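In this view, the complex is presented without one of its protein chains, the others remaining in place.
Here is subunit A:
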Amino acid sequence: MISLISFLILGGTFFTVVAAVGVVRLPDVYSRLHAASKSSTLGVMMMMLGTFFYFWYMDNLIDAKLFLAILFIFVTAPVAAHVVSRSAFHSDVEPYRLTILNELKRDESGIEEVEYTAPSYQALKKSNDE
């Protein structure tokens, strides 16, 4: 049981560190949001499960509040990430300069062919034409 608790705590720590590395290293808001919302949610859910098993094993206590916390974070983290990314898009935060396709911008502006200037997109188009 102790090994299960230790595994859950260490796994949760690993995933939260992955989230922090993603938030520090990734280039723009949208990709940082991708790192911060998914990975840290999984890590903290593992930690809550470890805490639940800890109190079950040590005090013989079933703490339902921890399951409520797991459910709450499972529901609210995607909602918060979606609202922040929507707000960033409508505030005209530019994506990373190597982004090759911005579908929402294309659909909302109504322009059929948007001129993409990113070098990676030019290379892709060239290889598709050939």
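By definition in this document, a contact is a pair of C-beta atoms (placed from the backbone, for glycine too) under 8 Å apart; a residue touches a chain by one contact, two chains touch by 3 or more; residues count from 1.
Criterion: contacts and distances are computed from a predicted model.
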item	value
Listed names "Sugar ABC transporter permease", "Ferrous iron transport protein B", "histidine kinase" or "Multisubunit sodium/proton antiporter, MrpF subunit", matching UniProt entry of the absent chain	"Multisubunit sodium/proton antiporter, MrpF subunit"
Hidden partner chain, residues of subunit A it touches	2, 5-6, 9-10, 12-13, 16-17, 19-21, 23-24, 29, 32-33, 36-37, 40-41, 43-44, 47-48, 50-51, 54-55, 58-59, 61, 63, 65-66, 68-69, 72-73, 76-77, 79-81, 83-84, 86-88, 90-91, 93
